[in-house]
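I have a structure here, written as structure tokens, and I will follow up with some questions on it.
After this line comes chain A, so read on.
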Amino acid sequence: MIDLIYKIGHFLLITVFATALGLLFMGIARKIIARIQKRYGPPVYQPYLDVLKLFGKDAITHGFIFDFGAVMALGGVIATLFFIPLGSWQLYSMEGTVLLVIYLLAVASLGMAMGTVGSGNPQASIGISRALTQMLGYELPFLVILFSLIFRYQTSSIWGLMQAQAGSFLNWNLFAYPMMALVAFVVLIGMMGKKPFDAMIAPSEIGSGPVVESGGKYLGMLLLQKSITIIIELALYVNLFLGGADNIFSFSFKMLIVWILATMFGSLFPRFRIEDGVKFFWKWPLGIAILQALYIII
Partner candidate 1 sequence: MLNFLEEWSFFGGSILLIFIGLYGVLSRKNMIKILISLGLMDTGVNLLLVALGYVEAANAPIINSVNPSNAAAFVDPIPQALVLTSIVIGTAVLALGLALVMKIYDKYSTLNISEIRGLKW
Partner candidate 2 sequence: MLTKYIFVPAAAAFAAYILNKKNKKAGATITALVSAYLLLSLALIYGSWELNQSFNLSLMGYQLEFLMALTPLSWLFAVLTSAISLLIAVFSIDSQADFKFSSVFNLNFLLVIGSIMGVLFARDFLTLFIFWELMTWTSFYLISSGKKKMAGRAAYRYLILSAAAAYSFLMAVIFIFQQTGSFAFEPAAEFLLNNSAPQSILLLLAISLPFWVKAGIFPLHVWVKDAHGNAPKEFSPFLSGMLLKVGFYGLIVVFHQLSFFKIIENTIAYRGLPLLSYLFALLGAVTIITGTILAIRQEDMKKLIAYSSISQMGYIIIGIAIATPLGFSGSMLHLMNHLIFKSTIFLALAAVIYRTGTTKMYEVGGLIFRMPLTFAAYLTAIIALAGIPPTNGFISKWVIYQALIEKGYLFLALAAFFGSIASFMYVFKPLSTVFLGQLKPQHQEIKEVPLLMKIPMLILIGVIVLFGVFPGIQMNIISQISGDLGIETVNYSLYSIQGAFGAWNSLYIFNVFAAGFVIALLVFGLAKKSKLVGLLDTYSSGEYVTDAESYHYAYQYYRPFDRLFDNLAAKSLTGFYETLTANLLKSGESFRRIFAAGRVQNYALYSVLLFVILAAVGWII
Partner candidate 3 sequence: MVNLTLIIALPLLMAFTMPIFKMLNSKLPKFIALLTTAFNLIVLSSNFTEIMAAPLILELGGWQAPFAINLYVGPLALVAAFLINGSAFILSIYNLSQDYQFDDKFYLLFLMITAGASGMVMTGDLFNLFVFIEITSIAAYSLTTFAGGSSYEASFKYLIIGGVGSVFLLLGIGFTYSAVGSLNLAEIAASAGLINPLLLQITALLFLIGIGIEAELFPLNFWVPDIYTEAPTAVSGIMSGAVSAAGIYALARIFFTLFPAQQFFNYLLVIGVITLIMGELIAYQQENIKRMLAYSSLAQMGLIVTVISLGTEAAVKAGLFQLINHSILKVLLFISAGVLISAAGSKKIKDLAGLGTKKPTAAFGFTIAAMGILGVPFLNGFISKFMIISSSLNADQFLITFLILAAALIEIAYYLKVVQKLYFEDLEIEVKNTAVITVPVILLTLLIIGLGVYPQLIAEPLEKAAAEILNNSRYIMTVLGGI
């Protein structure tokens, strides 16, 4: 019984930590983009203020499904947090977590999609249809990479994969399979919906897509969900390719480096059209991933 309370307490701690870290990262990102565009940009703690403001304002809703979608999105993401080892904190070391995480992320996006389309705004539906198409684009190379990793290390749990890269930093997957790490990085940008692949929330074309109808606490919840998703994806990348970390600080430091690189990389490129995005993902990243997989299998 005590162990259960300990687990719940630990779980709450992780959620709070992840949200805080995620919002911090978003603030840093805004700072970096501003610096690149030769302006100062808002202070680093700006996202915290936004969240507090949003929860303060009153919002409109379009019926039950709109609320249910927002709750399901946030709930799904929090649940996924449970399975990601953040540094030394590992709540659940069950096997088969890698594939599980991919699908749990899908739960979150499905919840968000259902909620926003439920709002009846066509721009939201267009955004969601783009998001799903793009998801098909970047998930394929990512799953091939996972396929080769699992086959290579004969384990499908993230904790196992992380252990496999222990010892000196030389046998991190980044150096063991550099091409795979590069492809994973590009996929990471796609997954997070950063610049070149953000056709789904294009403010100019479809009024920032899915989130068009959500204001007030709905926008706040979506922001929280966004921050936790960033943390999960970064953590996944760090665990798989940068050998994870024994304590939480070096782990978040690694995540920070990857994040900065991603934002810089992202702010340079114009937005892809949705089918070009998918075509791009299936041409280079998928090609390299398959070559890598064949190299590993044979």
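Remarks
As a working rule, contacts are C-beta pairs under 8 Å (C-beta built on N, C-alpha and C of every residue); 3 or more make two chains touch, one makes a residue touch a chain; residues count from 1.
Here is how the candidates were picked: all candidates are chains of the complex that A comes from, given by their letters.
These figures come from a predicted structure and were not determined experimentally.
The listed chains 1, 2 or 3 are all part of this complex, yet only 2 touches chain A. Residue ranges of chain A in contact with candidate 2, taken from their complex: 8, 11-12, 15, 55-65, 67, 70-83, 92, 94-97, 99-100, 103-104, 106-107, 110, 113-114, 117-123, 125-126, 128-130, 132-133, 135-136, 139-140, 143-144, 147, 150-151, 154-157, 207, 212-213, 216-218, 220-221, 224, 273-275, 278-279, 290, 293-294, 297.
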